[in-house]
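All protein chains of the complex are present and in place, except for one that has been dropped.
Up next, chain A:
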Amino acid sequence: MGKEFQKQVRSLSKSLLSFLILILVLFGGLYYWANHKSKPEITEIPLEVSSEDYDKVENGIHVATGFIDDRGMQETIQNCTACHSAKLVTQNRMSREGWKATIEWMQETQNLWDLGANEELILTYLAKNYAPTDKGRRQNLEDIEWYELN
């Protein structure tokens, strides 16, 4: 009876051990494969850029978001790009009052949180870097790419 039981325990622990080893090998292999092999289907779909790339600034523009690099940019990224794209900010031009009204509208209707002490920093950043310019009633045609048409 006791022998039989010991035998059962041994065989159970044996199969448990081999199962564990199998899991270890599988996940170890998976980890190794994911980290060391550059299969095209992995590199083609990055989920997020790494932190070194994320902070990269070129010609005064934060590459990952397109924001102008200036005091208040980090707070703007943190508070303004959780729901919508940075592009929704950078394609717009508003006065300080306009940006403030937009923030208030988002707080009233779009679930934007209280920005606390960051509000001042963000408003100053936006009003300085994304201020309107006078475009008149109709602008010149710009950025024309000339090409020969036969």
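Following the convention adopted for this analysis, a residue touches a chain if its C-beta (ideal position, glycine included) is under 8 Å from a C-beta of that chain, and two chains touch if they have at least 3 such contacts; residues count from 1.
Throughout what follows, contacts and distances are computed from a predicted model.
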(request) Identify the UniProt protein name of the omitted chain, choosing among "Sulfite oxidase", "Gas vesicle synthesis protein GvpL/GvpF", "Energy-coupling factor transporter ATP-binding protein" or "Transcriptional regulator". (result) "Sulfite oxidase"
(message) Touch as defined at the start, partner being the missing chain; which of A:L17, A:V57 or A:C83 qualifies?
(response) A:C83
(request) Against the chain that's been left off, what residues of chain A make contact? List them. (result) 30-31, 33-35, 39, 41-43, 45-51, 81, 83-85, 87-88, 91-94, 98, 102, 105, 109-112, 132, 134-139, 141, 144-150
